[in-house]
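Note that one protein chain is taken out, while the other chains of the complex remain in position.
Order as written gives the chain letters A, B and C; numbering starts at 1 within each chain.
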Amino acid sequence: MAKGHGHKVWIIPDGYIATTPPEAEGPSGYITHESVCILNDGDKAAHCTLDVYFEDREPMLGIPFDVGGQRSLHLRLDKLETPAGEPIPRDTCYSLRVISDRDIVVQHSRLDVTQPNATLMTTMGYPIED
Amino acid sequence: MAKGHGHKVWIIPDGYIATTPPEAEGPSGYITHESVCILNDGDKAAHCTLDVYFEDREPMLGIPFDVGGQRSLHLRLDKLETPAGEPIPRDTCYSLRVISDRDIVVQHSRLDVTQPNATLMTTMGYPIED
Amino acid sequence: MAKGHGHKVWIIPDGYIATTPPEAEGPSGYITHESVCILNDGDKAAHCTLDVYFEDREPMLGIPFDVGGQRSLHLRLDKLETPAGEPIPRDTCYSLRVISDRDIVVQHSRLDVTQPNATLMTTMGYPIED
Partner (left out) sequence: MAKGHGHKVWIIPDGYIATTPPEAEGPSGYITHESVCILNDGDKAAHCTLDVYFEDREPMLGIPFDVGGQRSLHLRLDKLETPAGEPIPRDTCYSLRVISDRDIVVQHSRLDVTQPNATLMTTMGYPIED
């Protein structure tokens, strides 16, 4: 069995999903979104949770998701909901923390088509040493 | 009490806020800006200062701000002022240093709509080990 | 002989190459692509392999490539094929792992012209300590 690479806790301070105005939808069908992108290159599935922190309210903690062994996951934050059905609010500044029971590598990307051209940004998450 | 993750000193070498010409303002209301984005996932507030370094003048040191416990902060640099009321100059190359009394994680993002499409860039700050 | 800098294993979680519609091709001839960019600043060639991981199928493992000593390589992922002639699929989320027999530094960049403006994103890969 191969153990995966990376770390168990990752932090991304800059989260923001703008509401895309209907007239801004581009020819490609792109919509404004963010993704938490993860590689689990180990053999066993990683059981993860996502915490979302805000500027002026209590965080949304412990949204569960899994990443299969030897699998990639691009977790769409605009489609994500808490177990109680609450989505991440739009037009709101937030930060993210991913906690996994196995070593993974986490990157975060945003596509914004509000203006209405497409623009991308990305960064590796910040890993916390065990 | 939970201690937060990250480091107490973070550096971002590439800062620049262009003056947005009035005709370049997009349909979304976006304006050119930079943000220093911070997660404090500890329980206590972090007391921070921002230092701004320039190419050909003395730095602006010690601009104070706080990040609450279990809170995110997206500090808008185009709106920031020193205690004496001095803003960060536009159309000027600078670098940033954040110093905090508690562990935090720092990311830096720019939105530029000068041209007048929107374009984003981001990077995690560079953390200094204690 | 100078030994190169960096690490032997690098991970990039966010990979995606969109199909560019023919009408979206810009005046510059840019086409949507990703590149794995590598510096080998050592004196000897680095023998590398690329692994591509997916969300719902087995990974493509061990696509070979070399980086000469004292050379840069910008490996175009939209042109890359496995030894059996299989390209990386389009419009599909994936993650990447680079393994090298010598120390290298790895960065990953995407150019997307789908919408049809050009937008760039980049991040340093995540290095795995030996």
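Criterion: contacts are C-beta pairs under 8 Å (C-beta built on N, C-alpha and C of every residue); 3 or more make two chains touch, one makes a residue touch a chain.
What you see is a predicted model, and the numbers here were worked out from it, not measured in a lab.
Only one of C:9, C:39 or C:52 touches the absent chain when the whole complex is considered: C:39. In the full complex, chain C touches the omitted chain through residues 5-6, 26-28, 30, 35, 37-39, 41, 70-74, 105-107, 109, 113, 117-124, 127.
Although one chain is hidden here, its contacts on chain B can still be listed: residues 9, 11-16, 18, 21, 23-24, 51, 53-56, 58-59, 93-97, 110, 112, 114-117, 119-126, 128.
Note that in this section only the chains that are shown with their structure count from here on.
Both copies, chain A and chain C, contribute mostly unmatched positions to the interface they share, with under half of the numbers common to the two. Note on chain placement: the centre of chain B and the centre of chain C lie 31 Å apart, centres being C-alpha means.
Note: centroid distance chain A to chain C, computed from Cα atoms, is 22 Å.
The residues of chain A that reach two or more other chains are 117, 119-124, listed in rising order.
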